[in-house]
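What follows is a set of notes on a single structure, which appears directly below.
Up next is subunit A:
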Amino acid sequence: MPVKATVIIDTELCKGCELCVMACPVKGLQLSDRFNLKGYRVVELYTENCTGCVNCALVCPDAAIAVYREKKPQKAQTA
Partner candidate 1 sequence: MEQFLINPECLVYDNHIETLSSTPFHYCPGCGHGVAHKVLMEVIHELGIQEDTIGVAPVGCSVFAYHYMNVDMQEAAHGRACAVATGIKRVLPEKYVFSYQGDGDLAAIGTAETVHAINRGENILIMFINNAIYGMTGGQMAPTTMPGQKTSTSPYGRDVLSMGNPLKITEMIAQLPGAYYVTRQSVHTPKAVRVLKKAILKAFQYQKEKKGTCFIEVVSNCPSGWKMTPVDTISYIENEMFKFFPPGDIKVPDAKPLVTVTAEQEN
Partner candidate 2 sequence: METKELKGKETRLMKGNEAMAEAAIRAGMDAYFGYPITPQSEVLEYLTEEIPNRKGLVLQAESEVAAINMVYGAAGAGARVMTSSSSPGVSLMQEGISYIASAELPCLLVNVSRGGPGLGTIQPSQGDYFQAVKGGGHGDYHLIVLAPSSVQEMVDFVFEGFRLAEKYRNPAMILADGALGQMMEKVELPAEGSLPHIVPDWATTGMKNKRPQNVITSLHIQPEKMEDINLHLQKKYQDMESEIKFEQEDTDDAEVILVAFGLSSRICKKVAELAREKGIKAGTFRPITLYPFPSEAISRLAGPNRKFLVVEMNAGQMVEDVRLAVNGKSEVHFYGRMGGMIPMPDEILAKLESVL
């Protein structure tokens, strides 16, 4: 299955609160074993099934997540 969407997590901003983990409908986000410079265990994406729903980014209290989604070729752009 082709990748349709993904997230870029700025792990230096991540505080490992796991609210994004809770919000992800495909359970694609998890705490990793990695620590950032501040000492927080950070969240990483562990799926190729990301739908680009932006739920994780919406609830991220640290503005650490950007979401990218493949453009649908046919559909006209929304205003």
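Picked so that all candidates are chains of the complex that A comes from, given by their letters.
Quick note on the criterion: a residue touches a chain if its C-beta (ideal position, glycine included) is under 8 Å from a C-beta of that chain, and two chains touch if they have at least 3 such contacts; residues count from 1.
Note that this is a predicted model, so its numbers are computed, not measured.
Participant: Given the candidates 1 or 2, tell me which one touches subunit A in this complex.
Facilitator: Candidate in contact with subunit A: 1, the rest do not touch it.
Participant: Would you tell me which residues of subunit A are touching candidate 1 in their complex?
Facilitator: Against candidate 1, the touching part of subunit A is residues 3, 5-6, 8, 10, 12-13, 15-19, 21-23, 40, 48, 52-71.
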